[in-house]
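Note that one protein chain is taken out, while the other chains of the complex remain in position.
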Amino acid sequence: MSKHVLAQNQYGKAENRIVKITRQGNEGAWHEIRDLNVSVALRGEFRQVHLTGDNGNCLPTDTTKNTVYAFAKEHGIASPEAFAILLAKHFVHSQPVIHEAQIRVEEYAWDRISVPTRAEQHSFVRKGQEVRTAQVTHSGQTGQLQVISGLKDLTVMNSTNSEFHGFIKDKYTTLQEAYDRILATKVTARWAHSALTADAEDFDWDRSYKSARRHMLEAFAETYSYSLQQTLNAMAERVLDNCQSVNEVRLNLPNKHHFLVDLEPFGLKNDNEVYYAADRMYGLIEGTIHRDGVQPVIATSDWITA
Amino acid sequence: MSKHVLAQNQYGKAENRIVKITRQGNEGAWHEIRDLNVSVALRGEFRQVHLTGDNGNCLPTDTTKNTVYAFAKEHGIASPEAFAILLAKHFVHSQPVIHEAQIRVEEYAWDRISVPTRAEQHSFVRKGQEVRTAQVTHSGQTGQLQVISGLKDLTVMNSTNSEFHGFIKDKYTTLQEAYDRILATKVTARWAHSALTADAEDFDWDRSYKSARRHMLEAFAETYSYSLQQTLNAMAERVLDNCQSVNEVRLNLPNKHHFLVDLEPFGLKNDNEVYYAADRMYGLIEGTIHRDGVQPVIATSDWITA
Amino acid sequence: MSKHVLAQNQYGKAENRIVKITRQGNEGAWHEIRDLNVSVALRGEFRQVHLTGDNGNCLPTDTTKNTVYAFAKEHGIASPEAFAILLAKHFVHSQPVIHEAQIRVEEYAWDRISVPTRAEQHSFVRKGQEVRTAQVTHSGQTGQLQVISGLKDLTVMNSTNSEFHGFIKDKYTTLQEAYDRILATKVTARWAHSALTADAEDFDWDRSYKSARRHMLEAFAETYSYSLQQTLNAMAERVLDNCQSVNEVRLNLPNKHHFLVDLEPFGLKNDNEVYYAADRMYGLIEGTIHRDGVQPVIATSDWITA
Partner (left out) sequence: MSKHVLAQNQYGKAENRIVKITRQGNEGAWHEIRDLNVSVALRGEFRQVHLTGDNGNCLPTDTTKNTVYAFAKEHGIASPEAFAILLAKHFVHSQPVIHEAQIRVEEYAWDRISVPTRAEQHSFVRKGQEVRTAQVTHSGQTGQLQVISGLKDLTVMNSTNSEFHGFIKDKYTTLQEAYDRILATKVTARWAHSALTADAEDFDWDRSYKSARRHMLEAFAETYSYSLQQTLNAMAERVLDNCQSVNEVRLNLPNKHHFLVDLEPFGLKNDNEVYYAADRMYGLIEGTIHRDGVQPVIATSDWITA
């Protein structure tokens, strides 16, 4: 009957929103918070679940949700990566039918609201800048542990030191060459760590994150740009040069166009001062840079020629 | 024919996204940016536009857009409020058929990306916290100038010092009394300035904004809360007490529920540590507080009994 | 102490998502569904809740949520309006401290998935066109019952029969006159019913909704337009002319600009064929039309001169 093949499949509970409070100091008056969105995906021997609805091999998505909350209590949340590693290992090692688990985490950062007159610290304002991301995949069969850190929604702008010219002109080209333009983008970045790092129990994921983020920002600011591709490459290389644990960086950079407004009809000269910030359409520049000798692992778009 | 009445009506170009660069210092190497979203609404004698399509009294929305961009060049953008005042006055005073203009502005804040080795400053990262808002309404007939400042999307949390009990119990009440809960909300605030302030040409709107924002945050952090209504009142009173120019504050505070997860089925005690952050449904608390003797002007929801 | 005044305030549970299944026919095999998003706002004597955190007058928002779900079982959901009327009356009449209640409802429509071979009917696909809205406000003090029906997110387009010219030209005007353009908008409409209708227990709200929706669409399609204002007026008048229960219509019509793409650089003539559909900025046209002698009640933007 089955002339059809069940290929890649996975399931789990997505977007479990969890806030974890940790109390420290005198009478627990100093609060720390971690605010995460955790998604679970399980892969394994789920053939009968699909073909006959026999759920004997199916750990409910509801159980995967409960596990996330219980683990936060039992093990705490040292970092998005460390928490995801714990969860991924648990699912693979506790159920033989689960061959691989992938945990995706988003973290929302908070600042303290400073209250000069008070010793207790339990008031926070959401930072609201980038969202930190982490993805951990663990295979029970190979024992492989893959950790991809990242961020999204980090919007940056250089108001000068960007040019674009010397490009191909075909019959559909009307773009003028630019010798001073705004360069702005909303960064989505992912970086894969070496296997050694992923397996190290005492690796400082928070410090690593801060370092990668800072080097990307500095490379963006310091690069005199002739194309967004060049800036992308510079940002990725800077991370590889400065973050030893990182083997591979993939960036997704929408070119957030800022068009100089033509003010001449009103007798005004627009000396790179007044811009219209456009939403759509936008250039979209994507690329992976990795260390020599390393096999890239971060997903790209569908790609025929490999 | 016309047994129907054309009542309140208005039109204009909405969401004009504008970025303005100002160069300062040695060779203009120090850049300042303002990043706004400006909406124009015009009110006046537009009867024929509606009834017959005679556009003799219609200043095109496209023209209102052009005016926004040209004014940024001609007058600069000292602050959202100052820029909106200029625009509102222009529309009302330049076209007799326009009796009233309302300008709404959103501002997106940017931080500098610090590059230690560099004198030039033209690199920015979007702050991404709250959006600052301003609304200016100017009537040509009364000469009145109404300025409402505000913010939105400022998410705050107290991880303790919040209780809720002693409430009405009716036959549909199942809520347990709470003696220690998370209190979190996403603040939308609007505050109206006195006429004197609105008309003062040298008023420091940026400083006023920072002050109102700080006092609201501090009041949120310092209030031991028995209801979100009480916190709302404290936040508004704090602004009125500390910001002389402000006559009225309206707050819209969704209660972002954080539910304590029941970990007992797993043999764990959840001592106010692990929370599920819910999206919907949510409590929604709204209120206006104003100085005695002042007529409130900030729009509320439809309200029958006035 | 209180030199400040607590003015308009309200609270309640917002966005209670509810799906109600009704079984009919042979062994209940014919299912009907209503899919609503219900928001509750209560107004009344809540001074102490704000000033001291004494919640003795506070019916918890959680209770208002429970009431929504319990009422769906007890009374069914005949229509968004009928359900909202029941809820509004309940809150006002069951708690003396609640002087006014406002219930807002969104309804999401579903079509059946037709399965020719089957008698049972329990499979649905979400229609996904406009969202139907209803707002009911009931005052215990005046006994007044105000019902405002509406819709949002209904996107319409005329690919011809729209012009725009003869408008004011000032120094900032560059717009060319247009004699054949696309006219497209995403309709938000609200219409208020007469008190007689609101109080009638057997009024057919579903039929009324379908009629108002149809007449607006037909007026949009049949009006040869010289301005979006004129189309707005025609749509509103058509509803007033054909829906006896409606006293007032307010429309909010963003002008979804479709710009003719200049293809001349490529040696092509664009004979009103290829358009760029823009997101922002957009014209925004708003207006209220009501029957003569009726007091308009639908909220507009802040408005100084009344």
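As written, the chain order gives the labels A, B and C, with residue 1 at the start of each chain.
One rule holds for everything that comes next: a residue touches a chain if its C-beta (ideal position, glycine included) is under 8 Å from a C-beta of that chain, and two chains touch if they have at least 3 such contacts.
Worth saying up front: this structure is predicted, and the values here are computed from it rather than measured.
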{"item": "Option from A:72, A:131 or A:289 whose C-beta touches the chain left out", "value": "A:289"}
{"item": "Residue of A:58, A:85 or A:105 in touch with the missing chain, whole complex considered", "value": "A:58"}
{"item": "Touch criterion as defined above, residue of A:22, A:194, A:233 or A:272 at the omitted chain", "value": "A:233"}
{"item": "Residues from subunit B at the interface with the omitted partner, ascending", "value": "171-172, 174, 265-266, 279-280"}
{"item": "Positions on subunit C contacted by the hidden chain, ascending", "value": "16-22, 31, 33, 35, 66, 69-70, 72-74, 110, 113, 115, 117-118, 120, 122-130, 153-161, 182, 217-218, 220-222, 258, 261, 263, 265-266, 268, 270, 272-279"}
{"item": "In subunit A, positions touching the absent partner", "value": "3-17, 39, 41, 43, 46, 49-63, 65-67, 70, 94-95, 97, 99-100, 102, 135, 137, 139, 141-142, 144, 146, 148, 164-168, 170, 172-175, 225-230, 232-233, 236-237, 240, 248, 254-255, 280-292, 294, 296-305"}
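Please note the rule applied: only the chains that are shown with their structure count from here on.
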{"item": "Interface residue overlap between copies subunit A and subunit B, same or different (over half shared)", "value": "same"}
{"item": "Most central chain, Cα average position", "value": "B"}
{"item": "Chain pair with the greatest number of C-beta contact pairs", "value": "B-C"}
{"item": "Taking each chain's C-alpha mean as its centre, the one farthest from subunit A", "value": "C"}
{"item": "Centroid spacing, where centroids are CA-atom means, of subunit A and subunit C in whole angstrom", "value": "38"}
{"item": "Rounded Å distance between subunit B and subunit C, as computed from the means of their C-alpha atoms", "value": "24"}
{"item": "Between subunit A and subunit B, centroid-to-centroid distance (C-alpha), Å", "value": "31"}
{"item": "Multi-partner residues of subunit B (each touching 2 or more other chains)", "value": "16-17, 66, 70"}
